[in-house]
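Just one protein chain is left out here, and the rest sit where they should.
Chain nomenclature is as follows: A and B, assigned in order of appearance, with residue numbering initiated at 1 for each chain independently.
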Amino acid sequence: MHWVNAIVMLIMITSGWGIYDDDVIIRGFHFSQFWRLGDWAAWSLNWHFAGMWFLTINGLIYLIYGFVSGRLREKLLPIRPAEVVQTVVDTLHFKIAHEDITVYNAVQKLLYIVVIFAGVAQVVTGLAIWKPIQFSGLVSLLGGFQTARVLHFAGMAVIVGFLIVHVALALLVPKTLWAMVAGGPCLKPRGRAEGNPAT
Amino acid sequence: MKSPFRPDEVPDASLLDDHRSLIRSLERRGLIRGGLSLGALVMLTGCDVKRPESVESALLAISRLNDSVQALLFDPNKLAPTYPASMILRPPKFNAYYDVMDVKPVNGATWRLGLSGLVADKRPWTLQDLQALPQISIVIKHICVEGWSYIGGWTGTPLRTFLERVGADLRAKYVAFKTADDYPSSIDMASALHPQTLLATKYGGETLADPFGYPVRLRMATKLGYKNPKWITAIEVTNSYPGGYWESRGFPWFAGI
Partner (left out) sequence: MVRRNMSGVRSMRMRSICGALVIVASAAHAQSTTPGGMPPPPGMSLAESAAMRFPQPVRVGDLPGRDVLRPVESQDVLGHVRQLVRDSKGQIMVVIDFGGFFGFGSRPIAVPVDAMVLVGQDMEVVAFTPEQLRRFPTFSPSGTTPIADDAIIKVGLAKPSH
């Protein structure tokens, strides 16, 4: 599920860059052909409107499962500001060894919550710019059609920022990579990790 | 006459020989109308000829699925937001599949609107005939698939009024348009009957200027810009899918907003 999501997100982002180039939002800034999915606008759109189904269905399954099973609550809450500061300081000192990878540190929790919200925001702003008349109420709430475009782009920037940090950290703590493929160590029912973390 | 603005580089015609089989398969899929020609070549140089057809077909199949979803989402009674006339952009933004110097102005006096298909009265219409129909004005947002938008004001007769007047079969699926700039286009009947769908003859209260579709263009509030053909010369009501210029090049057909 993680990898389906990763591929679909990459499809959405790179095809989105192709669509962006058709009328740039930041004047003077565009994505060169190398970074775009789709030879030109028509195909970027087709990739984007195909990927959106996989993204939302996969995302919904993840969120519903996460809420219903309590997994999201256990792994992502609570977040204490003092912990966040401490983790950032540790990371900057390269103390990123992660003994028990099933427990997320405060920064991880924060970033995962941010990216989940950003993903949801992308779907909402995406719907607004896809059907601005049928969903005109939503467009008004977002501040208008062009504002919704800007928000959709900003959400992408947040997700790309997350991806850069996420990939960099995963590469720096390689045992997380295996967990992403195999699903991580088994957790006992109450969420207390007693299995050996993957080495 | 070659436009003086046309760039010097044109595609090498020998490309046609290399990709004959691909052209044939594209023709079979109905993506290119017309046979082996430089027109097909222009589109071909736009296609990545090494992209697996299976990926393309899958994407197009999902695009058609999305068309059905959009048709379900379309509320025929929902009106697009309107704006004050002071917000009308004058002149509006020009766009076409060519730049403005290639616009071919139409002679309004000799122009006729032809009719075909599931229509009881197929007599052609003059511009005066059209202007004699009841007219309404709307100030709405034009949204282009590229992403830009502007607020414009159009005056014309609702397409529904026109279709009723010519005895069109309103249960048919499609309304198709032919234009003076070889830009075929078609829409679903539900959108054609929407109250804000017009055969527009005026912009901002004045007769449509040449670059903006004189004498008549389609103006819808519920579809992207490329679904609104300019310089209309004929209308057909039909049950067979008519397609369109950009649809042949991979763009979605329903294109509802």
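Just so we're on the same page, a residue touches a chain if its C-beta (ideal position, glycine included) is under 8 Å from a C-beta of that chain, and two chains touch if they have at least 3 such contacts.
In this text, all values refer to a predicted model and were calculated from it rather than measured experimentally.
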Next on the checklist: Among the chains you can see, which ones touch the chain that has been omitted?
Outcome noted: A, B
Item to check | Residue touching the undisplayed chain, where the options are A:Ile13, A:Leu37 or A:Ala121 | outcome: A:Leu37
Item to check | Residue in contact with the excluded chain [from B:Trp125, B:Phe162, B:Phe177 or B:Tyr226] | outcome: B:Tyr226
Checklist outcome for this item: Contacts from chain A to the absent chain lie at residues 7, 11, 14, 21-24, 27-30, 33-34, 36-37, 39-42
Item to check | Residues in chain B touching the chain absent from view | outcome: 3-7, 9-12, 15, 42-43, 45-46, 48-52, 55, 89-103, 144-146, 148, 150, 209-211, 226, 246, 249, 251
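Quick note on the criterion: only the chains that are shown with their structure count from here on.
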Item to check | Geometric centre distance via CA averages, chain B-chain A, whole Å | outcome: 38
Checklist outcome for this item: Counting only contacts in the complex, chain A reaches chain B at residues 19-20, 22-23, 25, 39-43, 45-47, 49-50, 53, 130-134, 136, 145-146, 149
Item to check | Residues on chain B engaged by chain A in the complex (per definition of touch) | outcome: 46-48, 51, 58-60, 62-63, 66, 70, 73-75, 78, 80-81, 141, 143-149, 221-222, 246, 249-252, 256-257
